[in-house]
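One structure is given here, and the rest of the page talks about it.
One chain of protein is taken out of this complex; the other chains stay put.
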Amino acid sequence: MTKIRVHSELHYTIGQPSSLTFAVLAAHSRHQTVLEETLTTHPEVMASRLALGPGLHELIRLSLEPGPFSLTYDATVELATHTTDETPAAEVQFGEVPIEALAFLNPSRYCESDKLGRFAMRTFGDIEPGFERVAGICNWIYDHLEYVGGSTNSSTTAIDVLVGGAGVCRDYAHLGIGFCRALGIPARYVSGYAVGLEPPDFHGFFEAYLDHKWYLFDATRMAPVDGLVRIAAGRDAADVAFATLVGAANLDQKVVSAHFDDARPPDHDAPPAVTTA
Amino acid sequence: MTKIRVHSELHYTIGQPSSLTFAVLAAHSRHQTVLEETLTTHPEVMASRLALGPGLHELIRLSLEPGPFSLTYDATVELATHTTDETPAAEVQFGEVPIEALAFLNPSRYCESDKLGRFAMRTFGDIEPGFERVAGICNWIYDHLEYVGGSTNSSTTAIDVLVGGAGVCRDYAHLGIGFCRALGIPARYVSGYAVGLEPPDFHGFFEAYLDHKWYLFDATRMAPVDGLVRIAAGRDAADVAFATLVGAANLDQKVVSAHFDDARPPDHDAPPAVTTA
Amino acid sequence: MTKIRVHSELHYTIGQPSSLTFAVLAAHSRHQTVLEETLTTHPEVMASRLALGPGLHELIRLSLEPGPFSLTYDATVELATHTTDETPAAEVQFGEVPIEALAFLNPSRYCESDKLGRFAMRTFGDIEPGFERVAGICNWIYDHLEYVGGSTNSSTTAIDVLVGGAGVCRDYAHLGIGFCRALGIPARYVSGYAVGLEPPDFHGFFEAYLDHKWYLFDATRMAPVDGLVRIAAGRDAADVAFATLVGAANLDQKVVSAHFDDARPPDHDAPPAVTTA
Partner (left out) sequence: MTKIRVHSELHYTIGQPSSLTFAVLAAHSRHQTVLEETLTTHPEVMASRLALGPGLHELIRLSLEPGPFSLTYDATVELATHTTDETPAAEVQFGEVPIEALAFLNPSRYCESDKLGRFAMRTFGDIEPGFERVAGICNWIYDHLEYVGGSTNSSTTAIDVLVGGAGVCRDYAHLGIGFCRALGIPARYVSGYAVGLEPPDFHGFFEAYLDHKWYLFDATRMAPVDGLVRIAAGRDAADVAFATLVGAANLDQKVVSAHFDDARPPDHDAPPAVTTA
């Protein structure tokens, strides 16, 4: 059991009446318990919480008038993370993939898995199917990409980053998802908080569906194995933006942090971040 | 009320043990009643029907051994299609879009709406928001694309077809969806049967979320307004392939048809296909 | 006859021994006479001038040691610009295009004319071939793009800008070239100095081969018809970068200007910039 305190602050200047949704709430799941949380806004406004469905995340929805606006979120989260046991997780045959996971086999905006089949088979086809293969994908990505802030943008795809050779967490996750789907492994994008992230920010990683569970992978190796707090999951980053707005709002400041509750420092020498979600 | 008889036959040679899913069943919805249907396979195999969720479509899932295989589907469907009434359907403000429609605002593999904002605003920004604007998008697509069989392939996107100037039904739908989402209108891809399609095949069109309902649009003008029978809906064609397989299977023959039950011929001079779904 | 004084200064910090080429010299051509010019560097280094061939531009080539470096160029240029006369320039039939212009019919890195044929024919096919058609292309580009500094980058192509709807001078030229070649009109990219450019910088425009001459077009309408001084021509911007370097050099400052010698202000109400080059 690990307790993590997460915090985010978003400060805006609203230019005209605007509608916004935020995906910053720590998710409630079997493996992640939100012990306490507070959400405050300045000025105070009515905020609805919208649940995207069982097992999926919640959004905050607001309507805002012109002027300064800030949203602050604090939570203490308990993670029942377990690392994989001795018997490595196997791939799930296509005929056994449950219907709610099928969509995560399809290509998406930033994960063009339909074009990566041959590349993925040649590069990862000889690795033992299952957990080991996805770990192999993460290792390959770690070895073949440079983490360079600002090297990519909001339209960068898995293929762009495969060719370009550099990216940020979101790009690492997209490439991992692209390779998994190309190999027939359902995979989805997860946004979250991460202990020890430098510079501090929201983080992006991914999950692969193995052995009838979603396993968490982070090819960036930027956060310790048990320091990832889930916010939202979707087909790729397009589904889990921390803020979406229609209107006019300028993000003046963003503050994000995550710490172990017992103040122990993140162990960056931990094995690659892999947990049952 | 319109009654339509639909029929599809898929003949395969299976080369090795394979898993397949099919999306060929007429959907059950408030506006589409399946009066009778039969699904047969040769040889007879166990076929499970998997429902993707309330309001979503059903898949057929099969496991097949090597040898010839065919699947035949027949249904009689009653459509409670209504064309739009005098009060044109309005766009739904972002703050009012229900949570289950939010994902249909996001860009997807074949609909890169994130790149089309400026183009869409310049081209359609002056049209009255709502039904009229989506109809304007369809008219523009009809005027600016040539319908050329074989001009595109399974990796062709909305942007490719916008630039290339030619495509098939799937491409028309993707471009319509791309423009809608770029303008803040939720839109989704629909596969189906269509009366009078020439050459006969499965058809692809799209729906836009207006006035808190999904409205059907077909920019190809290839089928009459009341001759579209829905099979499946998804973010784009990646979600609704008529067949998905893992293994080895060769599609030897595909036969698809749709007819009005009363044998009246399709009226191709009907107004552009727009119906409340 | 028009006299224009042009000036450019490039200030670098060289980090390691580096080789550079510069394309900043005013070109010598039948229609552009360089009355006087001075090129100075600090520190003084040996600079070779390399002519790319008859009718083509000259490069400056330097080898630099670490430390500050600056290059300053001043020239007074006389332009024998004539605007088109009454008989509009006709397109040159493919069988009559001289061999040295054939390469300017081929697609290039930033001008994917091979993909634009249908779009170009539908949009410009009904315009009178020749000068009028290319002017029509420029007008269309002017109407359909927004000039937005920083909206594109060094990998943006004609298709990107057609879809994205915004760009800078380089993008306007690439799109014009792409449409021309798609219609069978040889077209090439030209870099230069431009009177009245705001903000001052190097400029990019293009030439189309009509009536056995190269005609100058500037779809941006940012400089007066007789205020464009040619530096270099190539297939697209890839061929005419103002500086190319191998090594490590940081561009600290760039100063560019162009003025009519008689101090008259640029006439921005002049007709679209079109001149025989």
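Annotations
All chains are identified by letter, namely A, B and C, in their written order; residue positions are counted from 1 within each chain.
Definition applied: a residue touches a chain if its C-beta (ideal position, glycine included) is under 8 Å from a C-beta of that chain, and two chains touch if they have at least 3 such contacts.
Keep in mind the model is a prediction, meaning the values are calculated, not measured.
Contacts of the undisplayed chain with the visible chains, over the whole complex, involve A, C. Screening C:D160, C:E207, C:D226 or C:D239 against the full complex identifies C:D239 as the residue touching the chain left out. The chain that is not drawn here is touched, among residues C:R61, C:R122, C:K213 or C:K254, by C:R61. Against the chain not shown here, chain A presents residues 115-116, 118-119, 122, 144, 146, 159, 162-166. Mapped onto chain C, the footprint of the missing chain covers residues 19, 21, 50-53, 59, 61, 63, 93-95, 99-100, 102-103, 106-109, 112, 114-115, 154-155, 184, 234-235, 238-239, 246.
Please note the rule applied: only the chains that are shown with their structure count from here on.
Judged by the touch criterion defined above, the protein chains link up one after another in an open path, with no loop closing it.
Centres computed as Cα averages put chain B at a distance of 47 Å from chain C. Per-chain CA centroids place chain A at a distance of 31 Å from chain B.
Among the residues of chain A, none is in touch with two or more other chains.
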